[in-house]
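Every protein chain of the complex appears in place save one, which is left out.
On to chain A.
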Amino acid sequence: MANYFNTLPLREQLAELAKCRFMNSSEFADGVEALKGKKMVVIGCGAQGLNQGLNLRDSGLDVSYALRPEAIAQKRQSWKNATENGFVVGTYEELIPTADVVLNLTPDKQHTAVVKAVMPLMKEGACLSYSHGFNIVEEGMKIRDDLTVIMVAPKCPGSEVRAEYVRGFGVPTLIAVHEDNDPKGEGLALAKAYAVGTGGHKAGVLMSSFIAEVKSDLMGEQTILCGMLQTGSILCFDKMVEEGIDPGYASRLIQYGWETITEALKYGGVTNMLDRLSNPAKIKAFDLSEELKVIMRPLYNKHQDDIIDGTFSRVMMEDWANDDANLLKWRAETAETNFEKTPAGDVEISEQEFFDNGILMVAMVKAGVELAFETMTAAGIVAESAYYESLHETPLIANTIARKKLYEMNATISDTAEYGCYLYNHACVPLLADFMKGIKTDVIGKGLSVEDTGVDNKRLIEVNTALRSHPVEAVGAVLRGHMADMKKIV
């Protein structure tokens, strides 16, 4: 199989990358009608599989689960998830032939094997859906001509997909139809009904393409979302300890700091996150982030280039073929970092203190978000897509670090994201070595001293203007408007 994107002429590549439109809520007036009475069979009952299935069923749709025989025989977690929630569970042979829609919600790495196994069992003219386009775009999986292929990708972890639905809301969702597989022209109607069934239409739906989804999703997860937080955690921790700060304090400041500062990001973008700092600290964070952006821009460009031209997925798939040698090695190395091994100390850190003593962390988040957004949009990805794949998801990932540090983050995210995260981290830590030499505890660990409190009005105005006029802020304000009343995460 060849990389699908690379088989397209440049003109189509550009058109696909640029495909992204924020849909109007009136476009969902038909609700779940297009899926009513149809049999939806989900393969895999993990994070996405279970939670999407619960939502779809509660929206009045017919959902059952096809699991691999081992999972059923050994009563694995996936089997328990499905049966305890009262779903019908069966083998591929039992369920796939009856399915009108097959929802492939297995890990991306398994897609080729899974799709090869189920495709022959699928009935003529049925629909195959994904929640991530890797298999189609990067692996070039060819789907039978009579089948419709769609994607409905919630831009949140599975637990969130369910929790928001139960509240009467949903999570932002990206939908797409694979143009090569839309024989009956019903792909869009099915994808829309599916998005309604998961509640996604209430939070905002982007009509995009498989290609735009994959190329932006990969970029976001390996740079700002996971890579930057991992690199930042390791560098900030080691610096603080080197400067004599209590390791327990340093560990807590980082573990819970990302969550606290990105909470401000979630409510009011980069501007609000920096507005939480005092004026002198804000200017400091701004200057640091400008410096970071200059140093890291080539790395962001390289990641985006490798993603676009398929180098990234090729190298990663080589590692898959090599029994995950690199992935496992990096995973072990991450577990051995000092940050990971030092438990958070039993000290009280107030909400504001996370900002005041974490100026460098704020600068890193700002630099990462803006760089990822700028790089994606420069590669032809539309701003809305770039926003969801950078700023929007950062707080969600930061929450996982608060739960159980880098281990939890890497366990929660997909294999693809984990691989990309290590890749980024490996390049970024040495890249920032010189920069880190100049860093002292005033920007990480202790906060600015009283003597540093003066600010130049002119400079402050410049900084505020620069913050507010960054393009990620404009699109963010609009998209956040659609998610008006977001849950306050305590």
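Throughout what follows, a contact is a pair of C-beta atoms (placed from the backbone, for glycine too) under 8 Å apart; a residue touches a chain by one contact, two chains touch by 3 or more; residues count from 1.
Throughout what follows, contacts and distances are computed from a predicted model.
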Q: Could you check which of "NADH dehydrogenase", "Molybdate transport system ATP-binding protein", "DMSO reductase anchor subunit" or "ABC transporter permease" matches the UniProt name for the chain that's left out?
A: "Molybdate transport system ATP-binding protein"
Q. Thinking of the whole complex, not just what is shown, which of A:39, A:57 or A:446 touches the missing chain?
A. A:57
**Q.** Sole contact to the chain not displayed, among A:167, A:184, A:314 or A:440
**A.** A:167
**Q.** Candidates A:36, A:302 or A:426 - the one touching the absent chain
**A.** A:36
Q | Touch list for chain A against the chain that is not drawn | A | 32, 36-37, 54, 57-62, 84-87, 166-169, 202-203, 484-488, 490
